[in-house]
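In this view, the complex is presented without one of its protein chains, the others remaining in place.
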Amino acid sequence: MKLPIIEDTYAEAFNTKAAHLLITAATKNLAFTAATEATGFATSFIGCPAEAGIDKYISPDKTPDNRPGYSIIICQNKIKQVEQQLLERIGQCVLTTATTSVFNLLPDCDNNTNLGFKLAFFADGYQEKVEKYGKTLYKIPIMSGDFLIEEDFGITNAVAGGNLFIMAKTQQSALVAAEAAVNAIKEISGVICPFPGGIVASGSKVGSKKYKFMNATTNEGYCPTLKDRISDSKLPEDAEGVYEIVFDGLTEESISKATQVAIKAIKTIPGVIKISAGNYGGNLGKYKINLIE
Amino acid sequence: MKLPIIEDTYAEAFNTKAAHLLITAATKNLAFTAATEATGFATSFIGCPAEAGIDKYISPDKTPDNRPGYSIIICQNKIKQVEQQLLERIGQCVLTTATTSVFNLLPDCDNNTNLGFKLAFFADGYQEKVEKYGKTLYKIPIMSGDFLIEEDFGITNAVAGGNLFIMAKTQQSALVAAEAAVNAIKEISGVICPFPGGIVASGSKVGSKKYKFMNATTNEGYCPTLKDRISDSKLPEDAEGVYEIVFDGLTEESISKATQVAIKAIKTIPGVIKISAGNYGGNLGKYKINLIE
Amino acid sequence: MKLPIIEDTYAEAFNTKAAHLLITAATKNLAFTAATEATGFATSFIGCPAEAGIDKYISPDKTPDNRPGYSIIICQNKIKQVEQQLLERIGQCVLTTATTSVFNLLPDCDNNTNLGFKLAFFADGYQEKVEKYGKTLYKIPIMSGDFLIEEDFGITNAVAGGNLFIMAKTQQSALVAAEAAVNAIKEISGVICPFPGGIVASGSKVGSKKYKFMNATTNEGYCPTLKDRISDSKLPEDAEGVYEIVFDGLTEESISKATQVAIKAIKTIPGVIKISAGNYGGNLGKYKINLIE
Partner (left out) sequence: MKLPIIEDTYAEAFNTKAAHLLITAATKNLAFTAATEATGFATSFIGCPAEAGIDKYISPDKTPDNRPGYSIIICQNKIKQVEQQLLERIGQCVLTTATTSVFNLLPDCDNNTNLGFKLAFFADGYQEKVEKYGKTLYKIPIMSGDFLIEEDFGITNAVAGGNLFIMAKTQQSALVAAEAAVNAIKEISGVICPFPGGIVASGSKVGSKKYKFMNATTNEGYCPTLKDRISDSKLPEDAEGVYEIVFDGLTEESISKATQVAIKAIKTIPGVIKISAGNYGGNLGKYKINLIE
């Protein structure tokens, strides 16, 4: 099997703010349902109210209440915006899911929001502050029983915009390679792939050549169907399929690790020609994530 | 098996506005991924930017492009808000998903939005208006290939707030009965269950008895853990589990049908004691959906 | 998108015997679990005790007990063998699954087996013969409650060995095209794809050139990694990926329909070069299923 060329370049990543939460439930499936709804409509800051995603499955032997859970990460660029997103997404999408509880995964954070205290007003006076599992929680009576949520949740500095471009002989080879990369990144704690299935089909450039009102437009240099219509295509001659993967993480180190495990995974799929990444010459983002270590 | 009592009451439902779209993709799984992301963070108008959900799977023999698809419904209370939600949710969550196309399922609507025309600016001048499958579409070159989306999408009057309360001997009996109800409603075209997994764990009343700033608080009369603390519990003595299901539909008739198939499905699960529904005395909503026909 | 060449050939299919059953359960997931276990280890008569698979999902409005279900087909070459497989697979894999019931989908069959009567001995004297849903059923008390199974199940003539070969520019394009074909065949009632995920990665020829004790060996003419080592490769020059799909059905007509919807689905995937099928010159099987109608 011919291995892909790895371009000697870097992904340019940015500062952001993030919360890291654990959602547990009676069954793995219910925890997943809550995590999915709470992180939906959250692929990109460009047009979504947040970037969010499932971090990983946490087995019952590793959760405070011995139930299965999923950790999620919710990012926004300002602390106030993260607080607002938490209030709406946990209040509307997790409190409403059968049998869930919510725990803070950033216990030693400098900055905290009292999300549990605020959501507890939903109990209309019947809320109780309780100590359980060595934590301070609020107990909110609901139809499902009692909803438990930790009082405080940390909001930390984080890194958004880790990315890789995967170019392959066919659309499907690029797609399966992207799927393999996203699956490998699931093993890196504290990293999410916020796009649908973790994959970006429509990678963009900043701004537009033609429309001033557009903040982001298609990255035409990487569009297979434009290869013969433009003079500056960046695609290898025989590449007919391209996908980007984008990942946000709690630390620069986790983004670097995710990049390396993703590359290793992509190499297992036949038909991939080249791996690259998106950057803006280092002018916009604080972090340069090298593809070749 | 003892059958549940069906209370002789009605669910009170409201006017809203809705779009009805079909998302197709190369695989059933990719179409589902796009539909899930596009309808995420959309359980309730109270704290979400929309109410949205998957309507049903559409097999490849019934789609314009012979690929598997999912129909979705996106609701908001004003036409302008539906337009905004479409732009953001389809632009960020479907255009970005590998191999998708998007079609309008309300071809004969009085009111339309040219969503395809607007999203096509993403192509930065490379977009093309094409006639295909007997429809007017825009072709947008992206990394994945060409993204196809219909030019116009209808926005119609719809009905929100169909609901049922399920009271059972245990939390899990109520939960499985709710799951059975949601699964049965999937067969009714044009109806969605916007909450996570279709089920509401934390059914609410309008306003609050204690906190003026709260628009909605826990429906304490249906909370099993408050049964002995309040004087006006509405729960049967032996009920320890309650779930609500909520559904939005394109017509009053579809909400009535959904109500009936849901009740039929709930009856198949042992341990359910009573089925009821939420209303406000008929003062708030336009529609009364009777439980007993 | 360049469409694949469809070879003007036919798949050669064979007579077999089959049972067609409906498994219902409290949830869609439990019905699926039972159907999956009951049709496992059943890809090919060559080395499995049966060929079996899930036919399709049957929604609660279309089942006798208003619960969700899956129809399955179990094939063997002799009636006695089908009877034996039913006894073992339904007794060990469906009776044991939480909340299931089993119904006969071949009510007007000339040949029947009293599977329900036989399995009812498990009740050790507590079984009851009951009339319900207009059918004669046995009620078997188990830990889960009462297991219901119809008394008689038809065993009919059926057709095995419908097949298609999919050759593509990459392994992944062939794979996704095969997945699309299998998904499309799901819509044809009475047809199953018995191999894992419906797809055959290791299509075989009858017998062996080298080992007399082998009944079936690799179909080297369609192996991409042997293209340059053998003189009679049947692969197009640029084909690096090949998959076969195999399907069994209750009638010749259903196999023909499955062939056509599969071809239509394969055409939606880019990178496919050629579609063909396997036959033995018409000497072995009774049915010739043409690719081009």
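Every chain is named by a letter (A, B and C) in the order it is written, and numbering of its residues begins at 1.
Here is the rule we go by: contacts are C-beta pairs under 8 Å (C-beta built on N, C-alpha and C of every residue); 3 or more make two chains touch, one makes a residue touch a chain.
Only a predicted model underlies this, so the values are computations on that prediction, with no experimental measurement involved.
Considering the whole complex, the residue from C:T9, C:S44 or C:T136 that touches the absent chain is C:S44. Between the chain not shown and the residues C:P64, C:G145 or C:P236, the one that touches is C:G145. Only one of the listed residues, C:G162, C:G190, C:G203 or C:P270, touches the absent chain: C:G203. Only one of the listed residues, B:T24, B:T63 or B:S173, touches the absent chain: B:S173.
Within the set B:P64, B:G221, B:P236 or B:P270, the residue that contacts the chain not displayed is B:P270. Residue positions on chain A in contact with the hidden chain: 26-28, 59-61, 65-68, 145, 176, 179-180, 183-184, 186-187, 261, 264-265, 267-270, in rising order. As for the chain not pictured, it touches chain C at residues 26, 30, 33-34, 36-44, 46-49, 87-89, 91-100, 121-126, 140-147, 165, 171-172, 175, 178, 195-197, 199-204, 208-211, 213-214, 216-220, 222-226, 229, 241-244. Residues 168-173, 175-177, 240, 269-271 of chain B touch the missing chain (whole complex, contact as defined above).
Everything below uses one rule, namely that only the chains that are shown with their structure count from here on.
Mean C-alpha position of chain A lies 25 Å from that of chain B. Across the assembly, chain A contributes 171-172, 175 as residues in contact with two or more other chains.
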